[in-house]
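A quick write-up on the structure given underneath.
Note that one protein chain is taken out, while the other chains of the complex remain in position.
For chain A:
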C-alpha cells in the first residue's frame, strides 16, 4: 500500500486566517508554516498548542507574519522543539520581519509574548536549505526527502515537496507563476502528478489579471498626488512584497527623473536591504545577469532613503514624499502613526498594495465606500519621570534584593550539598575531585569557586582544621629541568581567529539597526500611554494588487497542469474554497478535499504498488520506443521469487496476446504535417468527425 498521509489544518482553513497545518506522513508529523496575524492573539493558537509538542519538523514557506509569526511564541510557550526547515532568505528575512513586528508592538504596548531573544532562540533551530536541495530526514523520518522549490511571491518563498517511496506531497501556498522584477515564477508547474497537492484557495475568486499597465497606473497615481503637493503612504510588510515595490519605484523614478523623496521606514530597513543585496542567487535570472555583466546590484537603491525612525520625516514636514512603512495592516508600527498624521489631509493618499488581514485597520479602510472616520488607539512609550520613576526604582531595588537573597540561600544549599559529596573524596584538602594539577588551570578553578570565599568558609565537619583552598604546584622534574608540554606553548590556530571573532556575535545575533538597538538597549524605565481618538479619513484611499500571487484563473490552470491525484484546499474564504472545490471536482479523476480547522482528513493514496527486479534476460528482449522523455515497451514476464524478492523473468510459455496499445496524443494536424513532408498536398475537409 501507499504511504499514509493525513492533513489537519490548525488555522487558515475556510477562512483567511494565518497558515498553520499539520501533515503526517507515515506517522512523521510536519508542521507546515506557523503563522500568526498582526493582531497576535494567543487564543488563535489554541489548536497549535494542543499538538506543538508532538511535531517532528517545521517547514516554513514565506518570510512574513502570516507564515511564520507564531514560531517564537510556539517555541517559547508551546513547547515546540522540532527542527525548522527554511531557505536562507526566509530564515534571514523572517528574523527581520519578526524583529520589526516585535519592536513595533513593544513601542505601543507591554508586549511580552516574545522578545528579540526569543526570536533568535526560535530561529536557532533552523536548518537552511537551497532550492531543489533534496534533504534526507533521519531517525523517525527515515526515507522521507524534503526539498524546497521556487514559489515566487516572496524572496526565498518555497513550495515544499515531501517525498516518500516515490510519492510526492506538495505544499504550495501563495505561489506566483509570473516572473517579476526580482523573482522567478514558481517551479510548481514542473511537478508531475504528485500524490497530494496542498494549495490555497486565497485568490480563487480573484480573476484580476496582471497587466503591464498596472505599474504605470500605480506610478501615475503616486505622481498625481505628489505634484499636487500631497504625500503618499504605502503600508507594506517588512521584508516580503516591499522588495518588488521598491524596485518598481526605483525603475520609474529613474525613467521619469522624478525628484520626490522616497522613504523606506521600518525598524530594520537598512539591514533588510543589506541582506537582500547578498541574496542574488535567489532572485530571477535577469537580476543575476545584470550583476554578472555590470556588477550593478539591483538593490543598490538610488532613490529610496532607508530610515529607521521618524526623525527625518518630521524634519521634512509637509513636503510631498512617498513613505513605505511597516506594518501593512496599519495596526501598529510606523505605518499606523503616519496614517494618523496623514489621514486628515485631503491631498494625501494612502495606497494599499495588498489586501488587509481580516479585522485590522487596513481591512476596515479597504471596504467600499471607505469609512468617514475610524477610531484608533494612539500609544506611545515614554520614559518614566518624577514619582513614577522613583516608585519604579524602588520596586526594582526590592526585586533585586529579593533575588539576591534567594540566590544566596540557594547557593548555600548547593554548597552544603557539594561539600557533603566531596567528603567522600579521600583527600580532604582537595575540595573538588576534578581539580587539575596544572597551575594554569588553578586560576579558573578559583574563579569557579569564588562563592566559597564570598559566602564564608564552611569547614567540612570531618576536617581536622579549617583551611583555605590550596593547590600544590606539582611540576615534574627530570635531569634536564622541568618537564614541559610543548603544546602549552604552541600557538593554537584557533587563537588567531578568536582575536578577530571578538565582538562578532555568536551567529544568531542578527544585525539590528543602530536606532533600534539603542531603543532596546536603552533600559531606561518607560511606560506606555494610550489614548483613543477618532481620525477623520479625508485622504484618498486606493488599493492596487501587488500581492504577487497567481490569480484565480492561473491557479486553476496550474492545478490542471500539475494534475495531482488528490487535492487539498486550504486558506481561502469559505466562498473561494467552495468555488475552487466545485471547479476542480469537475475533473472526475481528482479527489478534492477542503478540511475544516482541526478536522483531520486522510489522503493516503489508494495506490497499490510492489517492487520487482527486472532480470537482464528479460530486459535484453525488450524493445522500447522513445516518446518524449519516456521510453515505453510492452513486457510479458513470469514472476520468479528469490529471497522474498520478486524478479521478472522471460515468460516460459507463449503469453496470451494482448490488445495493442497506442500511446501518445494524436493530432490530425500532425498527420497533415507528416503527409506534407512526404510531398503530398493535403487540406482539411471542412468537417472532421
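The rule is simple: a contact is a pair of C-beta atoms (placed from the backbone, for glycine too) under 8 Å apart; a residue touches a chain by one contact, two chains touch by 3 or more; residues count from 1.
Criterion: contacts and distances are computed from a predicted model.
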- One chain isn't displayed here; going by UniProt, is it "Mitochondrial ribosomal protein S28", "Transmembrane channel-like protein", "Cleavage and polyadenylation specificity factor subunit 3-I" or "Trafficking protein particle complex subunit"? "Cleavage and polyadenylation specificity factor subunit 3-I"
- Note on the structure: Among listed residues A:367, A:612 or A:682, the absent chain is touched only by A:612
- Where A:81, A:134, A:396 or A:673 are the choices, the one touching the absent chain is A:134
- Touching the left-out chain: which of A:264, A:279, A:334 or A:352? A:279
- Message: Take the complete complex as the reference. Which residues in chain A touch the chain that isn't displayed?
- Response: 88, 129-134, 136, 147, 166, 192-193, 274, 277-281, 288-289, 291-293, 295, 297, 491-493, 495-497, 499-501, 503-507, 509-511, 563, 565, 589, 607-614, 616, 619, 622, 624, 627-641, 646, 648, 651, 654-666
